[in-house]
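Below: the structure, in structure tokens.
A single protein chain has been omitted from the complex, and every remaining protein chain is retained in its original position.
Going in written order, the chains are labelled A, B and C, and every chain counts its residues from 1.
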Amino acid sequence: MRGLLSHVGGITWLFFRAARYAVPLRLESREFSRILLHFGVKSLPLVLLTAVITGALMVLQTGAVVELMGATSMVGWASGVAVLREVGPVLIGVMFSGQVGSFNAAELGLMKITEQVEALSGLGVDPVRFLVFPRMLAMMLMLAVLTVYGDLFALIGGSIVSWGMFDLDPWVFWQQVLLPHPVDDLLEGVLKAVFFGLNISVVSCYFGLQVERDPWEVGVAVNRSVVTSAMGLFVIDYLFALARAGA
Amino acid sequence: MIVAQGLRKAYGDNLVLDSVELSIADGELVYLVGQSGEGKTVLGRCLFGLERADAGSVRIDGFEMVGATPRELHRVRMSYVYVFQHPTLFDSFTVEENIALPLRYHRTGSEAAVLRQVDRWLELAGVTPYRRAYPSELPFGAQKKVSIARALSLQPKGLILDEPTTGLDRATADALTDLVLQLHAELKLTTVLISHDRPNILRTASRVALITGGRLVDARLGRPAAEGIAIEGDPDRILARFLGQGPVA
Amino acid sequence: MRLKLAGVSKSFGARRVLDGLDLVVDAGELVAVTGQSGSGKSVLLKLAATLLPATSGRVEVLGVTPPYADREAIGALRNRLGMQFQNLGLFAFTDVYGNLAFSLTKIGMRDEDIRARVDPALETLGLGRAHDRFPDQISGGMKRRLAIGRVLVKLPELALFDDPVAGLDPLTAERVLGMIAAWRDETGAAVLIASPDPDAVRGRVDRHLVLEDGRLRPEAA
Partner (left out) sequence: MRWLGSLVSSAVDILALLAETLRSLKGVGRHPERLLAELSSIGTGSLIFLFATAAFMGVIIVFQTATQINKAIPDLSMLGAGFIRVMTAEMIPLLTGLMVSARVGSAISSEVASMVVTEQMDALRLANTDPTEYIVAPKLVASLVAVPILGLVSLATGITAGMLVGWIVFEIHPSTFLNFRYTYGYHFLSFCLKLLSFAVLIPLVSVIEGFRTGRQGAFSVGQAATRGVIMSSFFVFVADLSVSLLERGLWGAP
């Protein structure tokens, strides 16, 4: 328990140290664009594929329940809300953390082992400014964009299943998704994704930089990074739900 | 000028440095040697603020390193750059970008000025042909040279090289040692070499600081005769045994 | 003859590492193989340890062609071999004592016999106080001694050491090689050592060979 608290403290502290470079903005653009391209493109196919599956699953379940309540025509509405606002961002966040967060933790851990981080500070370069801050911004942006695409793919998956399983015309499905207030739902999902991205980036940077010298520790860092960011994801999601209830 | 007094460092109950005294003048070249695990790297790291000594004092150009804040240490470490045993280059940056990194980060000048500087360090380290290559495409010896060039880009007063020739074959090790000697002479760098490369120590060292049992033996190597080496300041002949060669005089 | 390789080649995909190599090591012999990194020393040792099959050529280990496909038989043969790996291969799931005892249990020794053999070895290796620590809790030098000791306590008929003096200074390297030589004198085992540094082994072995272009040649003194 004490270990957990000290990690949470360390993660918060790392966040504040990195956030200092936001105002005034001091961004290492070379590293920022590299991360964006390298991590973002890499994670796209698998995230989208899982998004399609997620959409299918959501329709299977919500569809069945709505059907039980006797309103097949509501399938699109129900799954639209579920995907855009709730399940989409969370599951895409989990996959993103598994793919990009863990890769990031491993990369930084490796840089620690090969003394690259120490060499950086030896050259008067602040690792937090050079490594952590660009990653933080990049992952927030990346996850927001991925969530928009992921939502789209999830709804495509959903419309296919509701067509095949519930005989619901895709046209009707999409009308239902788009009719109520999809923009609000989408925006809320994207805002959530930005926070998820912040969570994943700071957590994975923190555990990556915790590595000292043993290769074995890199595996531990990846593990802790994924586990902790998943926890963080649910906590953030919960806070959002609370905030909406309050509003 | 680097002056260490009464330096002490222990890990648990393992005393690695025990009241070590060492003084290195500006522009001097010193080898730090010792058996594996005897703490020559620890001494190097304590001297230049990568590790905090338990007791004693290290003054670099009059500035007290033990107990200094990280920010102050940073400033000193930019003028005495530590070159790690592994090349520590950024895999995703080309050689040129690696060398330009500190210059661009510290906004030292216009882009043209940065590139002119990079030219100079590439030339000095003899790695100009690798300019656009990525570190993983370079032979190990060239990677080490690039990491030296990167250290030079800050125009430091001194270099500390941690086992620069470990992992290199004989010819490359000798060439790298010659490069370090040449840079030392040309740029008047204070140079500390942490090493157990016996042939090169015998070939090039004039002053050797040996760590053994936490203590430091400060010895001078002379080459009076055509064959053999004279070692002064080694009453217990520890260094002589380490180098596998008895004193001539 | 403890080890006999005749016209042995080994390729990984298109890359040919060993190319018609010949080598004989007799009982009681201490042979060193040096060569640049990447010249195939580790492959040669793993071949001798029956961990890799040859692409072509004759391999005889302890007088037999290794029966790779027969689990029981190859296991029995491996029980009579020992190897220190370049990356040490220390078992992370057990402590120092367990590392030394592991292969002895596989030979079928009883617990008290194992203890009688391992306990004194722990002292000789300077690992007595660390017997219940795990490999990630001991220093680099201790790890290396443990890896070498693990070969010695097994009392193999053919012992293979892959770069036993890596990263060691000349004095320590000399001590390690001396320990291996003394053990050889005592047990009469055949020993094959690989090292990238010809200076480290020169004059301390019975035969010094150089691996180059996939073949062995005597070192020109």
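Keep in mind that, in the parts below, contacts are C-beta pairs under 8 Å (C-beta built on N, C-alpha and C of every residue); 3 or more make two chains touch, one makes a residue touch a chain.
Since the model is a prediction, treat every value here as computed from it, not as a measurement.
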Problem - Contact list for the unshown chain, restricted to visible chains - result: A, C
Exercise for the section: Based on the whole complex, identify which of C:36, C:65 or C:87 touches the chain you can't see. Expected result: C:87
Completion exercise
It is residues of chain A that touch the chain not shown, namely 45-46, 49-50, 53-54, 56-57, 60-62, 64-65, 67-69, 81, 85-86, 91, 94-95, 97-99, 102-103, 105-107, 109-110, 113-114, 165, 215-216, 218-223, 226-227, 230-231, 234-235, 237-238, 241, 244-245
Fill in the blank from the handout: chain C residues touching the chain left out here are 46, 49-51, 71, 75-76, 78-79, 81-83, 85-93, 102-103, 106-107
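Quick note on the criterion: only the chains that are shown with their structure count from here on.
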Problem - Chain contact graph, described as a line, ring, star, complete graph or other shape - result: complete
Problem - Distance-to-centre winner among chains (Cα means, whole assembly as reference) - result: B
Completion exercise
Distance between the CA centroids of chain A and chain B (whole Å) is 44
Practice task
Please work out the Cα centroid separation of chain B and chain C, and write it as a whole number of Å.
Solution key: 35
Problem - Euclidean distance of C-alpha centroids - chain A vs chain C, Å - result: 48
Fill in the blank from the handout: Among chain A residues, those touching two or more other chains are none
Practice task
For chain B, jot down the residues that touch at least 2 other chains.
Solution key: none
Handout entry: Sites on chain A touched by chain C in the complex
Key = 214, 216
Completion exercise
Per the touch rule, the chain B residues reaching chain A in their complex are 50, 74-75, 77-78, 81-82, 84-86, 88-90, 92, 97, 101-102, 105-106, 147, 150-151, 154
Handout entry: Residues on chain C engaged by chain A in the complex (per definition of touch)
Key = 92, 136
